[in-house]
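The complex appears here without one of its protein chains, the remainder shown in place.
Per-chain numbering from 1; labels A and B assigned in written order.
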Amino acid sequence: MTYAYFPGCTLKTKAVDLDRWGRESMEALGITLEELPQWQCCGAVYPLAKDEIASRLSAVRALMAARDQGTPLVTLCSACHHVIKRANCDIAEDETFRSRANAYLSPETPYSGEAQVLHYLEVLRDVVGFDNLSRQVKNPLTGVKIGAYYGCLLLRPSRQMAFDDPENPTILEDFLRAIGAQPVIYAQRNECCGGYVTLENQGFARSRAAAVADNAAAQGAQMLTTACPLCLYNLQQGGSLKTVYFTELLAQALGLKEGAL
Amino acid sequence: MTDWSSRVQEISGVNPRKCMKCGKCTAACPAYDQMEYHPHQFVDMVQTGRVEELMASKGIYTCLSCFACVERCPRNVQPSSIIEAVRLAVIRRQGGNHRKPDEIPALLNEELPQQAITSALRKYSKGG
Partner (left out) sequence: MQRIGVFVCWCGSNIAATVDVEKVARVLSQEPGVVYSTDYQYMCSQAGQEMIQEAIREHRLTGVVICSCSPRMHEATFRKTVEKAGLNPYLLEIANIREHCSWIHKDKLTATEKAVILGRAAIAKVQLNAPLTAGKSPVTKRALVIGGGIAGIQTALDIAEAGFPVDIVEKKPTIGGKMTQIDKTFPTLDCAACILTPKMVDAAQNENIDILSYAQVEKIQGFVGNFTVTIRKKARYVDENKCTGCGLCTEKCPQKKIPNEFNLGLDNRRAIYIPFAQAVPKVATIDPNHCAMLQKGKCGVCAKVCTAGAIDYKQQDQLITREYGAIVAATGFEPISMDKFDEFAYSQSPDVVTSLEFERLMNAAGPTGGTLLRPSDGTHPHTLVFVQCVGSRCDGGEKGKSYCSKICCMYTAKHAMLTREKYPDTEVYVFYIDVRTPGKSFDEFYRRAVEEYGVHYIKGMVGKVTPQDGKLKVQASDLLGGRQLHIDADMVILAAAIEPDKSARPLATMLTASMDTNDFFTEAHPKLRPVESPTAGVFLSGACQGPKDIPETVAQASAAAAKVIGLLVKDSLTCNPCTAQPDELMCNGCSSCEKVCPYGAITYADKPFRGPNRTTRIRRVAQVNPAVCQGCGACTVACPSGAMDLLGFSNKQIMAEVDAICR
C-alpha cells in the first residue's frame, strides 16, 4: 500500500528524526509513504482570516496533488496536519474560498475537498490497527511510563480536526499501549506548550512547557512524547522531562532504531 | 474613518453577539498573564466598537493561537479568530508590521525549528 506523504519543512531539517523513523516504521508495517513531488511549505500557521486566500494555497496544491494520485494525504507534523486539514475543510465548506482558490490555481479539474487528509497516527489506528501493531512489536517498551503530549494543533478546533476527543483524547495513549509502554494521563497534555511565542517571549514559553512537564511528572511520567517539532523544542527548552517524537518510540519498538530511551 | 468593528467581524467571520459573557474563554486562556485584554474583552470590545484600544495592545502578539478558547466556548464564538483579526487589522496598515523580516534572525537560535520562524513571520508581518 502506498500513500501520498507531506513531510513539511521542519521534518527536512530540525525534525529529521520525526520524519525518518516515521517512514521506516511505516515501511516495516507494510505501508509506503511516498513524498509528494514538489511540495511547498504549508504555511506553518493556519490563517484565521476569512479573506486570506493566498496563504492557504500551498496546502490546496498539496491536497490537489493527492487527489490526482488517488490516495489519502498523510501528514506527520502537527502544524502541517492542522493547516492542511483545515484548508481542506474550508474548500469543502466555504464557497468563496473554493471559487477563489480554484481561480488562482486553475487546475484541470476544480478542487472541492475530495482528498482525505490523514495524520500518521490515524493511519496507525485505522489502517494498521493498534492490535496488529502490538503483534509486530519486537522490543516492547515494557514498564516505561510515558506522558503523551498532544498540544493544540492536532485536537482543536475539534469540529474541523475531527481527530479525537479534544478534552479526553486516547489515540496516543492507545499507541503507547500498543508498543508496550505505560501511558500516563495528565490534564495538561492538551494545553499549549508556548508555541511560536517562544521566539519573542522565551520566559513565557518556558513557563508553559514547565507547567506541562511538571503535571506529567507529578502524575508519574518518566518522559514525554509528541508529534510536533515546535512542541518538542519548547518542552526541551522549558520542561523537566525528556521529550521524544512518537515515531522514535515506534521505531524502537519495531526493532528499527537502536539505543536506550 | 475606518469602522474597525465591522472590519474585524468581516475578517474573522465571527459574530460577537453570540457571546453570552460566561468568560470561559478567559478562564481557559494560557496566555492570560501576558495580555492586557483577555479573550472575553476582545469579543466585548469588538461588539462595542472599542477596537482601536485592542489594536494598540501588545497582547495581540502573545495570543498563542492554541484554540482553547474556541474549543471551550459554549456559544461557538471563536475568540481567537477575533484576536487574529485585530492583529491583522494592525499589521495590514502601512508600516504596521510588528516585526520586520530582517529583525527575525536576531531572535533565532540553533535549535529553533523552521516551523517557529515561519509562524512568527506570518503572525508578526504582512504577507510574511
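By our rule, a residue touches a chain if its C-beta (ideal position, glycine included) is under 8 Å from a C-beta of that chain, and two chains touch if they have at least 3 such contacts.
All figures in this text were calculated on a predicted structure; none of them were measured in a lab.
Only one of A:Ser55, A:Asn88, A:Gln188 or A:Thr226 touches the chain withheld from this view, namely A:Gln188. Counting the whole complex, the residues of subunit A in touch with the unshown chain are 159, 165, 167-168, 185-188, 191, 214-215, 218-219. For subunit B, the residues in touch with the chain missing from this view are 18, 20-29, 32-33, 38, 40, 68, 72, 74-76.
Everything below uses one rule, namely that only the chains that are shown with their structure count from here on.
Residues 8-10, 13-15, 41, 43-45, 47-52, 54-55, 77, 79, 152, 155-158, 166-167, 191-192, 194-201, 204, 208, 211, 229-230, 232-233, 236-237 of subunit A are the ones touching subunit B in the complex. The touching residues of subunit B, counted against subunit A in their complex, run 10-13, 30-31, 33-34, 61-62, 64-68, 70-71, 78, 80-81, 84-85, 88, 99, 104, 107-108, 111-120, 122-123, 127.
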